[in-house]
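Let me begin by handing over the structure; questions about it come next.
One protein chain omitted, others in place.
Going by the order they are written in, the chains are A, B and C; count residues from 1 in each one.
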């Protein structure tokens, strides 16, 4: 399983161990951390929710695509679900490769695709007491700003 | 000190801790591992040697350049010296950033520049009993192949 | 026929439930969403959603069969 979920803190040392390979000279990892602000609001915690049956299939497809597109050795992605506090790790991607360039490319490909294709949602809770589901602008009907914008928030006032 | 040397195993957990930041949503790290082959030869161990007085200055300049060029929060590079076995970590780079794209760019910039500019050398010891200092082709007088080739080896037969 | 609908995230909150079984004559996911948007007052238009049938992405025009499990997928935000 090259894409999986966890309800508890991601064990990056264990995950990295799965990528060790005597033929690998480069290893790149990405961690997504819960930060204290988004779109001008003070964030105090997040909730992640996933449609896991489909998400693990789509996640596996993304990692398999990365392994086909880039000549890397191993790749793995772990996503956390549930309630996360500031600076908690929400997602981890690791790639080992003979050469470093491909490891960077594959790692970035995986996190970009996971963020856009895998059915996972996050609800931000703000210091103000409001909360909102974070939406990918690329997926929204309007306005269309292209692919590289930051997430926007659909406020769901309590 | 955002660039430093160690004679012992790189403590990545401690190093990552120096980059934590509540405003950072993305963290990218690179590890260079000793692999079991190079240029068709079976490698059994490596020795890294540095001109440390100049290397730490040049390394600091590289990290400072990365922090100027890319809007990231923190960056750090640690290089090991001495004798390394297969799969040992020779170098670590970590970058934390509000957004992930810049963290990938800055991390890659730092490792690329460190490999090309910092006075560190490695001697490969081969299963055959031979050994050789690894040279960057980009730095060699001839032939010029551009910037993205793999290291070549200057054999120093015993 | 009987269908099973599962709700996640903003859809779950707006539907006020995680899943329901529904007796419907909807022939496709598009028809089904047309029924449910009235019933639950969803704010997202079909164009903002994707749909999955039996845990795989699906066309909106795929014919539905009795027992199918349908999920409407709002814009994702993993990572």
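Assume contacts are C-beta pairs under 8 Å (C-beta built on N, C-alpha and C of every residue); 3 or more make two chains touch, one makes a residue touch a chain.
Since we're looking at a predicted model, the values are computed, not measured.
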Discussion item. As a test of the contact rule: which chains in view would the missing one touch?
Written reply: B
Response to the item:
Missing-chain contact among B:10, B:24 or B:118 belongs to B:118
Worksheet, complete the sentence: Those residues of subunit B that touch the unshown chain are 32, 48-51, 53-54, 57-58, 79, 90-91, 111, 114-123, 133-136, 139-141, 151, 154, 156
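The rule we apply is simple: only the chains that are shown with their structure count from here on.
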Worksheet entry | Chain contact topology (line, ring, star, complete or other) | line
Item to complete: Determine the centre-to-centre distance between subunit B and subunit C, using the mean Cα coordinates as centres, and give it in whole Å.
Response: 50
Practice prompt. Report, in whole Å, the distance between the mean C-alpha point of subunit A and the mean C-alpha point of subunit B.
Written response: 26
Worksheet, complete the sentence: Residues in subunit A with touches to at least two other chains are numbered 32, 111
Practice prompt. Return the residues of subunit C touching two or more other chains; collapse runs of consecutive numbers into ranges.
Written response: 79
